[in-house]
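Quick one: structure below, then a few questions.
A single protein chain has been omitted from the complex, and every remaining protein chain is retained in its original position.
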């Protein structure tokens, strides 16, 4: 892809150099497989500490769709489905992986990519009060993403309300944190990892899009939440033989605040882009505070920009304009941001 | 695991240094995701060349159980099952992943871990001639592994016979090559990659156990064998966002004969161990020519050895002895073999 | 349920007396099982004749949810989902049976319970044009019901348009005819069984709600549409050992025009109710021409009526009124209709 600037997505490079360095340094060590190694154990311990969840069960999987399918399959019973926003990744972009596991995605209307506690409450109550409920899929858990697919954030208050509704209804609350570093690092964010561990029944801390070669860390704050999860992971083809490769990456990400630093850098870069767009009068249709910036462009402007910089296509607007996504990451260099701003 | 010798399995180290070096060298390059990058394209081209299958479709997945479940799901229709040896990995050690995908494993008796063409023929004919066949699972494809789970090899003649039976019956023949490097490098082996590509309808070239951090290369020699395979991979949670990490590893393995060299080193090491065992009168219950050596030990001898070297437990024999597995790999150092032989 | 009038649903009685009489008359005959008997063969022949589809494959299953799950599973491949109206029976009231089979229901907005050809076209095109389509569920077939769950009808023109779109996109069109007798008998209806056989790739002629004890006749007008369907039926637990019990019922329904007569009687009864409601100024929120009548009542009126007649609850309206369903059937006696009208 050579010389051209590229802001198309946040998974275009390899891993943060600190990770590569440790992979090389430990490469010839012999360790037990399947996550039974000391690096995975250390990573689990660090994640428990940073989440202030000393009893949490932690597992390292490979990718996001796989993680969602495995966790949801582990938490639902056959008569249940998973509630999600209609824009949720599991609703749209996972090739039917949840349904392939036998479960319906109960898609609810969203605002800014978010599910409201009221909507979840209404869904749960609607089922409970329906005389035909035993002929229908029972809402069995709730899926949210932080940040959402639109780059927006749940506030602590929103998350607390969701958690309250879920617990009252006996539905586990699961958070997809594919880009969690970029939420945690936002000045606007008021939801910490301990908050998530306190309010969710399961969540994953994303590695693939936040500095790792690959890998997602599933956390069940309360032990016993998902019995035989190891076997379910294996059955889903999600168990790494050389589990230490994932474990070591998370150990590195949670050493010396690297995960935070990765998030901060990307958000600062995105903020510089957002400010430049505002200054120049561009239209930002979703106001996302994280590492994704969305800008509406007319055809001419989009074509001109595309000569010098690769952006991500998001959607066509009814008025003929196109929404493009600018994604920053741990790997975004300041000079690339300068160059992008100069082009705008 | 420090000082102690360890021959417990062939996936205890990271990756061959040549792979680590290239991962580091290319780490900050930006590439398209999901296997649409130039490294993956190059790896596919090299695999097509070494298999003499210029039209082959090649996909890079992460691990063995995942690959088996994905390929088998792609090749079977709902009324079909997969024929396998009762010792086959999919029959025993994949946590029911094939059944979770909706398909029965039709386990047949084996000899030395192998399915015979006659047994497959009898299974297929048995179904065809049974008046109740429409109430039964139709044998829809055949799964074999090369080398087998016992470290043994199909000869070219055996593979040709299997392929003939499968094609006559319209059943795709699929080979699990988790340790394929260690088969290809055996002096006893007469089955080449072009033979496999000619005789099988699908197979995978193992990376995880043959020098990669992870990764398996699925090959469909004839295009169109598995329509929409990309989506099936995604649905199985087997699609890597940073696909180039897998592609680059296979590109490296198939550059300058590295895959062959890896196999040869491990087999030579295993042969040295086998010769030493023979010389000292040890009992080798399965005579495997590849990178796995099996030795029957009485309790005292096993306990004594285990102080200095970690071996893999295989099974208990009725006579009270225990079968242990000694596995070599690309990472086995000659001095470690010397030390092991000295202990015997 | 004794004395009280009851119009709650159309499956409250046993079977049409002509069916009971033949079940008794043939009761001690010995026949082959699993639908291989002469009565099932005769019924298949009569259905082929009335559909003017001489090559059609016909199967007798037990109930509607079972039939939908079995047919949809037979027609879809793993990467595909079924398009349906958001009010479709499979979307809402089948307890996730379609998802349990591994497939997503792609629910589209409806009007009067119907899918438009334009909406289906847009869905298919939307998938085809999306750069991420291989990460999404492919629309693989279309499900409609005639009459719909709201009692409304597709016109011939609407059905032709749907069929055209489906065939252009390579998506089988499947019609759920749970209450088909009540569609075919409507004066407003212009869609005949031969039209359905010409325009759909699969459909079922409902027995359970149209005069049988149970049973649905699946028709594939073009042979070979669903290979190994017998085995798929068995696998879904939908194969009757004494298949002749279903076959004989359909043989009876399609002898001497009984299926038509059943439909006509119910629709005439419903039309009398509709006319009486109109005359008395009741509000009918969905204007359905078939055997279901929907009436909006205020709380007081609903409570008063419920003392003397059992109706089916449909939904609560935002204005506080309740929509009740009045269902007639082959078993509705004219005197019961008189009594109902007198109560109104």
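We call the chains A, B and C, going by the order they appear; numbering starts again at 1 in every chain.
Going forward, a residue touches a chain if its C-beta (ideal position, glycine included) is under 8 Å from a C-beta of that chain, and two chains touch if they have at least 3 such contacts.
Because the structure is a prediction, the values reported are computed rather than measured.
Within the complete assembly, C:236 is the residue of C:236, C:272 or C:321 that touches the hidden chain.
Note that of C:96, C:113, C:151 or C:289, the residue touching the chain absent from this view is C:96. Across C:23, C:261, C:302 or C:341, the residue that sits in touch with the chain not pictured is C:23.
Contact with the undisplayed chain is limited, among A:20, A:85, A:138 or A:240, to A:138.
In the full complex, chain A touches the omitted chain through residues 73-74, 77-79, 102, 134-135, 138, 227-228, 230-232, 234-235.
Although one chain is not displayed, its contacts with chain B can still be listed: residues 78-79, 81, 92-96, 99-105, 131-132, 134-137, 313. The set of chain C residues touching the chain not shown comprises 1, 6, 9, 11-15, 17, 20, 23-24, 26-33, 62-67, 69-70, 94-97, 100, 208-209, 213-214, 231, 234-242, 245, 331.
Just so we're on the same page, only the chains that are shown with their structure count from here on.
Its C-alpha atoms superposed on chain C, chain A is turned by 180 degrees; the angle is given in steps of 5.
Looking at which positions face the partner, chain A and chain B present mostly the same ones, since more than half of the interface numbers are shared.
Note: the chain lying farthest from chain C is B, by mean C-alpha position. Rounded to a whole number, the gap between the C-alpha centres of chain B and chain C is 50 angstrom. If each chain is reduced to the centroid of its CA atoms, chain A and chain C end up 42 Å from each other.
Centre-to-centre spacing of chain A and chain B amounts to 33 Å, using the average Cα coordinate of each chain.
Of all residues in chain B, those that touch two or more other chains are 231, 234-235.
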